[in-house]
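Take a look at the following structure, please.
Excerpt of the complex: some chains, original placement.
Chain naming follows the written order as A and B, and within any one chain the residues start at number 1.
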Amino acid sequence: MQNMLDVEHLNEGQKQQVLGKLNDMQMQDSLNTYNGLVERCFNECITHFRAKDLEKAETGCIERCVTKFMAFSQRIGTRFQEKNMQQATPPSQ
Amino acid sequence: MNAPPNAEQIDPVMVAVTEMQGLADLFSRMQNVCWSKCIPNVREGILAMGEMSCVDRCVSKYFDVHKMVGEKLQEQMQKAQMQQPGATPS
């Protein structure tokens, strides 16, 4: 996300602060994505609670869910960046 | 209270951080919305052709809506500042 930001008008110290915070956010973002993916795939693939262990059909579904999400995530991330760049083009400063 | 407290509190670091959080939040909402609109199931582990173009259009429309809502909001706020609130509850 770093390259989406206009930090040119900040001084060195401020830039470091922003980047440090960005670092923290990215750790949290990864965690959120991870936990969100678990929730999504769980809702998508786990439909009954007759047993305590995952069944074959369920693990297969989870695998496809993760793979598909990765593909989805990559595509949407790329599109997002393209669009965001486009909108940010008129130079600020 | 002698100096306007707000003037000092506009911290450029905070502004940049809030901006980042705004972008991150926008992205995560868009991701959720476009997933539910474009990915009906996970029967296959890959994106189908139709799903791909749905995602592309979803992103495009999401940005347009985002921009449009921003403009509309500003317009409304200006209008609201011009005229005092008139209508009152029943």
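As a convention for this text, a residue touches a chain if its C-beta (ideal position, glycine included) is under 8 Å from a C-beta of that chain, and two chains touch if they have at least 3 such contacts.
This is a predicted model, so every value here is computed, not measured.
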Subject >> Whole-file subunit formula (labels as shown) >> reply: A x3, B x3
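FYI, only the chains that are shown with their structure count from here on.
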Subject >> Chain centre separation in whole Å, for chain B relative to chain A (CA means) >> reply: 16
Original post:
What does chain B use to touch chain A in their complex?
Top reply: 12-13, 16-17, 19-21, 23-24, 27-28, 30-32, 34-35, 39, 41-47, 51-52, 55-56, 59-60, 63, 67
Original post:
Inside the complex, what are the residues of chain A that reach chain B?
Top reply: 1, 4-5, 7, 9-10, 14, 17-18, 21-22, 25, 29, 32, 36, 40-41, 44-45, 61, 63-65, 67-69, 71-73, 75-77, 79-80, 83-84, 87
